[in-house]
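Yeah, one chain of the complex is gone here, protein chain that is, but the others are all in their spots.
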Amino acid sequence: MPQIDPTKPRFWRSVEDFTSGADRPKAAHGYPELVGREFPVGATEIDGATRRDFLKLVGLTAAGTMAAGCMRNPPERILPYVRQPADIRPGIPLHYATSTSLGGYGIGLLVTSREGRPIKVEGNPDHPASFGASGTFEQALAYGVYDPQRGKHVKRKGELSGWKSFKADVISRLEAAKADNGKKILFLDGPTASPFDGWLRKQVGKTLPEAKFVTFTSVDRDAVFDGTELAFGQRLETRFDFDKARVVLALDDDFLESGPDRLVHARDFARHRVPAPDGAEGAASLGGDDAKTRPSAGEWMNRLYVAECAYSVTGGQADHRLRVRGSDIICLAAALYARLVPDGAADVAALAAPYKDSKWVAAVAKDLSSRGAQAVVTVGTRQPAEVHALAAAINATLKSEVVEYGRPLLLDTKSGSSTLKDIVAQANAGQIDTLVITAWNPVYAAPSDIAFADALTKIPNVVYYGQFEDETSVHAHWFIPAAHDLESWGDSTSIDGTVAIQQPLIAPLFDGVQRGELFGAFAGMPDSTAHELLREAHSQTSADMTANGGFEPWWERVLQKGVLSPTPPDTITPTLQTAKIGERLRPFKFERIEGIEINYVVDNKVHDGRYGDNAWLQELPEPLTKVVWGNVGMISPAMAEKNGLAAEEIVKLTVDGRTIEVPLFVLPGHAEDSISLAIGYGRTGGEAIARGVGSNANALRTTSAPWFGSRATLAKTGKSDRLGITQEHWAMEGRPIALTAELADVKRKHLPMVEEQNGPQPSMMDEWPNTSPEGYRWAMAIDMAKCTGCNACILACESENNILIVGKDQVRRGREMHWLRVDRYFEEVDGSLADAKVVVQPMACVQCEKAPCEYVCPVNATVHSDEGLNDMVYNRCVGTRYCANNCPYKVRRFNYLNWHNSLQGTYEMKMNPDVTVRARGVMEKCTYCVQRIEQARIATRTENHGVGRVIRDGEVVTACQQSCASGAISFGSLHDPKSEVSKKHADERAYAVLWELNTRPRTRHLAKVRNPNPELA
Amino acid sequence: MGLNPRSPMATTSHVLFPRWSNHLVRAALGAVGIGAGMLLIFAFAYFRSPLFTRQNEPINQPVEFDHRHHVRDHGIDCRFCHTTVEKGESAGYPPTEVCGSCHGQVWNKSPYLATIRASLFTNKPLEWLRVNDLRDYVYFNHSAHVNKGVGCATCHGRVDEMAAVFKHPPMNMGWCLDCHRNPNHNLRPREFITSMTWKAEDPEAIGAAVAKQNNVHTRTSCSTCHR
Partner (left out) sequence: MSAAAAHTPVPEHLREAPLIEGPQSDRTLTDSILHPVWRDPGRGWWMALAVTSTFLGILVLCIAYLLLTGVGVWGNNSPVFWAFDIINFVWWVGIGHAGTLISAILLLFQQGWRTSINRFAEAMTLFAVICAAIYPGLHTGRPWFAAYWLVPIPNTMDIWPNFKSPLVWDVFAISTYFTVSLLFWYVGLIPDLATLRDASVSRTRRLVYGFFSLGWRGSARHWYNWKWAYLLLAGISTPLVLSVHTIVSFDFATSIIPGWHTTIFPPYFVAGAVFSGFAMVLSLLIPARHFMGLKHVLTMRHIDNMCKIILVTGWMVTFGYICEYFADWYSGSIYEVGQILVRMLGPYAWSFWLLVFCNCIVANLFWFRSMRRNLWVVWIVAALVNVGMWLERFVIIVVSLHRDFMPASWGMYYPTIIDIGMITGTMGLFGTAFLVFLKFVPAVALAEVKELRYETELQLQHAEEAH
C-alpha cells in the first residue's frame, strides 16, 4: 500500500483562510455548514495531539496494545469550536444530498458526514435514478475522495506551479485568442448531460465564439444514438421500463450492471424475478402506475433470454442463455428480425443465414411475439448501430411498452474514438493551439491505432484536468488536479431527465480545482467560485422557483432534496423506417472470423480504468470469475481443453501485430473460439495502486474493432500467475446450499429441496429464549431470486464497517476481509460446464441462534445478545480463531496482520467512528450493522421525554440492504409478524442454509427461481 | 547417627552445609510462598485503587474554570454549556463564544480569562484536557442515560464542589455493569437530572417508579457498549 505524500497536504483550511474569507461564500445556503465542517476537522472529540489521526483508529491501535490497562496514557485533549456552526452537533451524523455522474448521466446520492468527513455514500431516495439504492461505483466514492494518490498540485511541464499562475496564463491566452475568436482552442470533455456544463460552455462561447467542445470516452453510447438514427431517422435516447416487461431478450447487453439506468433496471427487473409480488413490493404493485400493466399472478414473473460471449451479471440471471461470439450477435438479431418484422425478412436474409433454422431463435421469436407489448429486445452498447436498429425495429413491431424514446440528454451524442481521430488530424495540421482535456485519460483510453500521445506533442499548449497524474498528464503542459465529486459544486441529469444538484461534502483535500472554476477561467470569470457559477447557472426563474417564493428558499429546498423538481421525461414516439434499415443491411455479408476472436468487456470494478486507483474496487471479486486485483483472459472449458491451456497460465495474446501477456481463466458458459478480456487495467500512470495491475487491453483495441471482430492468436509463455481468487471451488458438490426452483414447481408448491432444509428438528437444545425487553428478534432474509451478484452490498458493508483491504498477495493466501461475500456456483447442464448455469448466494454471518462459534471461544469474546445477535466483542478477542474453525458458514474474518498499517493519513479520515477498527490478531464478522440498531434504539428510546417507543419495521436498515437495488435483502424483527422479514421467512421458498446442523440461523435464504421456456427445456 | 567413617560424608558433608542451613531453606521456602501471596493481593488492590483508576485526581485545565463558582454560586445548569447531553452521545463542550457571551460583559478584563479572549480573537480553539476518558471501544451515549433518569451527579459526582474537575467513580467495566444489571438505585425524576444536591429518601422506591415511567430495563448484552 502506498505511503501518503510526506509533503503533508492541508486537509483542513487553516483558521486564517477561514477568517480572511478566502473564497468564503456570501450567505450561500448549504455552504455555511460546509465551512463549519471544514474547520477544524471534527473539532470536538479529536485528540489535539494528532489532529489528522482519528480517535477511533488511534484509540483502537492503542487498545490493541494497552487495553490490558497496566499503562497510564497521557490525558486526551479536547478542542471545542470557537464558534460552533449551526446544526453541527459533534457525534451526531449529518446527511447531505448530492449527486455524481458516470458516462455523463447523473445518480443522486445521500452522503453521511461525521464531523465534516464524508464517510458513507448512499443513494438519494428522492432521486429516481438511485431511489436510495447505490452501486459499487457510487459506494466507492467514499474511498476515492480520500485517495492520497490524487493529484495534489497544479503543475506546469511537471514543475510545481499554482492555480493562480494558471489563471494568469489562461487570461493571457484568451487575449491572444480574441483575434481568431478562439477557433484554435479545443475542449476535449467526457460525456456529460449536466445543465451546469451546458451553461458553462455557453459562457465560454461568449468569450471564444469559435472554440469547439468535443467528447470522448472509451465506453461510448454512440451506437444507441446511431441505431435510432438508422431506425427512426433521428438520434434518440432509449429508456427501458422493465417493470412492464415479461419477456426480455438481451443481446450482449448487461443492462442490470452497466449503463446509466442500471439501478432502476435492477429494481424493476427484480420485482418480476419472483413468482408473485412479495411483501411491501406486493402492496406497492397493487395500485398506482403499475395497476394498468399488472397482469394476473401467474404472469407476474418475467423470463430472460441472453445471448452473449462472456458471462455477465445479467447473463447469470438468464433463464436461457446462448453463448455466441460478439460478432455473431448481428446475425442473431437479423434472424429474429427476419421472423418478427414481416417486411424486413428479405433484406437481412444473408445476415440471418447462420441462425435461420436455430431452434433457440425460433422459440425466442415465438415467445416475444406472443407477449407483444410486454416483450422487449435490448442491445448492449458494445454492439454496432445496425444491431440497435434491428432491435429497435423489432420492439416497434412488437409495440413494446417497455421501451420508450426521448430526446438525447447528453450535450454531445458523438463520443467515440472518431473524436480522437479528428483531433489527431487537426493537431498534425497545426489547427490546435490549446487543447483542454477534461475527458478521462484519453492517452490511455485511446485505441491502439490512434497515436494520440504523439498528436499531443504537436499542440503548443495542452491542459489536462484530471484527478490523477496519469498517462495523459505526462504529455500535458499544464496539469490541473481535479476536485473529487464529493468536493465539487455542480449538477447532473439522469437518463430520465431529472436534474440533481452536486454539493461538496468537504473542502478539496488536495487543493483540487472544481470543474466549474476551470471552465469559469476560460469563460473570463476566473475569480468566481464554482458555487457562485452554479447558483448563477440555475438563477433563471422557473415556475417551481416562484412557487417556492423566490430563488433563495427554492435553492435551499433544492439543496435539501438534492433534486430539482422532476420534470416528466419527454417521450417521443418515432416512426420506424424499415426500408432504411433494409438498404443499410442488404449489402451486409457475414464472414466468420476464423480461429480465436478477441472480445473486450467493460470491467465491473475499474470501469474503463478510471477507478483503477480505488483499492476497494480493485479488491472486489469480479462477479463471475471472483478474481481480484487484475483482469484475466476468459476462455471456455472446451477451448482450454482443445488448446491444452490451463487457468492461471500466462499466454501471449497477439492481435494484428500488437501483443500483451495475460493470465487465463477458464470460465464456464463462455463462447467457443473466443477470449474475453476486461479493459481498464495495465495502467502505467502515476497512481500507485492502479499501476501494473493486470494487462492493458487498449493496447490491442482498434477503432475498427473496438469490442470484438478481430482475430487473436494465443501463444504459451510457460509462465503462470497465481491469481487472487476469493472463491477457488465452483461446484456445489451436490450439497443443498444454494437452492433453485422452477416457476412451475413453485406454483404447484412442489419444493422438496426447500422443505428438506426447513422446520424444527429433534434436538436436545430448547428454543432460543427471548429475553429482550422489547421482544426484538433481529433477522434477515436474502432472496436469491432477486440477487444479481452485483457486489454493491459488499462495498456498502466495507464502507459502513471499516473493513480493510489486504492486497492481492494476502487474497491469494485466503485472507480477504469482506464480511459479506457473494458465493457463485456453476451448475453443470447435462454433465458439461459448456452451458453451465449460475447461482449467486450472498453469505454473511447468519447469526445462528445456537451458534457453534460461541461455546468454543475461551474468553467469551463472541456471545449472544438478548435480541439474538451473535455479538462479536473485538476488544475482548484474543484471536484463538477457534470460532472461525467451528463456523460452518466460514463467514468469520481474522486480522492476520496489522492491516491498517497500510492506512495512511487521509484513509483514516474515512473510518466510521461508530464501528471499532479492528486491531491485529482479532476476529471480526457481520453483526447485522449492530451500530445502526443501537442508534435506532437510542433514538427511539429517548423519544417523548425518555418514555421511548419500539423500533418500527424498516427503521433499522443494514448497509447491504440499503445499497441493494433489487431489494434482495430484507431486515427486521421477527417478533412483529407483519414485518417484511417475517413475511419473507414465511415464504415457501425460504430455507436455512446447512439446516441439518441445527444452528437455527436468523438469516434465511429464499431459493432462486427460474422461468424456463418449455420449448427450450 | 552412626556414619561409616570411610564414607566421604563423614568428612565433608558437615562442612558442606552447616545445620542452620536447614532452617534457612525452610525460611526461604516460606518467604517465597508468602511473597507470592502478597504480590497477588497487591495486584488485586492496585487495579481497584485510585492509583490505577485515576479517581479523585484533579486535572489542571488550561483555563482556570471553577465549577463551584459557576454551578454552585450562580446555579448555571449543566446543559447551558454541555448542550448536547440530551441529544447526542457526547455531552458536548462549550464553544469559546459561549464563554464570551457572558464574559464579554463581566470580568472581561480579568487576567484569568486571557486564554479565552485569545481564543476568541485568534479563532484558535481552547485545548481542554479530558477528565472522564473511556476506552475508544466503549460506545457510551449521554442521551441514552440522561433521558432515562440517570443524573449527572450519579457518574460525575458533586461537580459543583470541584475546584478542578476530577473523575468521581472508577469507571471500569465492573462499575458500569453494577448499574446496568440493576439500574433502579441510580434513577431519579427528570426534573432533578442536573441537580447536584438531589437526594432520594428512598432511592429504590423512586428508582422503581422512574424505571416504570421511562420503561428502563437492564441491558447487559456486549453490543450495548461494544460494537
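The letters A and B name the chains in turn, as written, and every chain counts its residues from 1.
Operating definition for what follows: a contact is a pair of C-beta atoms (placed from the backbone, for glycine too) under 8 Å apart; a residue touches a chain by one contact, two chains touch by 3 or more.
Everything numeric here is computed off the predicted structure, so don't read it as measured data.
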Touch with the omitted chain, as defined above, among A:Glu159, A:Glu733, A:Asp766 or A:Asp830:
A:Glu733
Identified contact with the non-displayed chain, of A:Phe894, A:Tyr907, A:Phe971 or A:Tyr991:
A:Phe894
Name every residue on chain B in touch with the hidden partner chain.
1, 7-9, 12-13, 16-17, 22, 25, 44, 47-48, 170, 172-175, 177
Can you list, in ascending order, the chain A residues touching the missing chain?
64-65, 67-68, 727-729, 731-735, 737, 810, 813-816, 821, 823-825, 841, 843, 852, 855-860, 876-882, 884-886, 888-890, 892-898, 919-923, 994, 996-997
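Keep in mind that, in the parts below, only the chains that are shown with their structure count from here on.
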Distance in whole angstrom between the CA centres of chain A and chain B is 48
Listed in rising order, the residues of chain B that touch chain A in the complex are 47, 52, 54, 59, 83-84, 86-90, 92-97, 119-120, 122-131, 133, 135-137, 139, 141, 143-144, 147-149, 190, 213-215, 217, 219-224, 226-227
The residues of chain A that touch chain B in their complex are 15, 18-19, 40, 43-45, 48, 55-56, 58-60, 62-63, 67, 69, 72, 75-84, 89-92, 773, 863-867, 869, 871, 873-876, 914-916, 927, 930-931, 933-934, 938, 941-942, 945-948
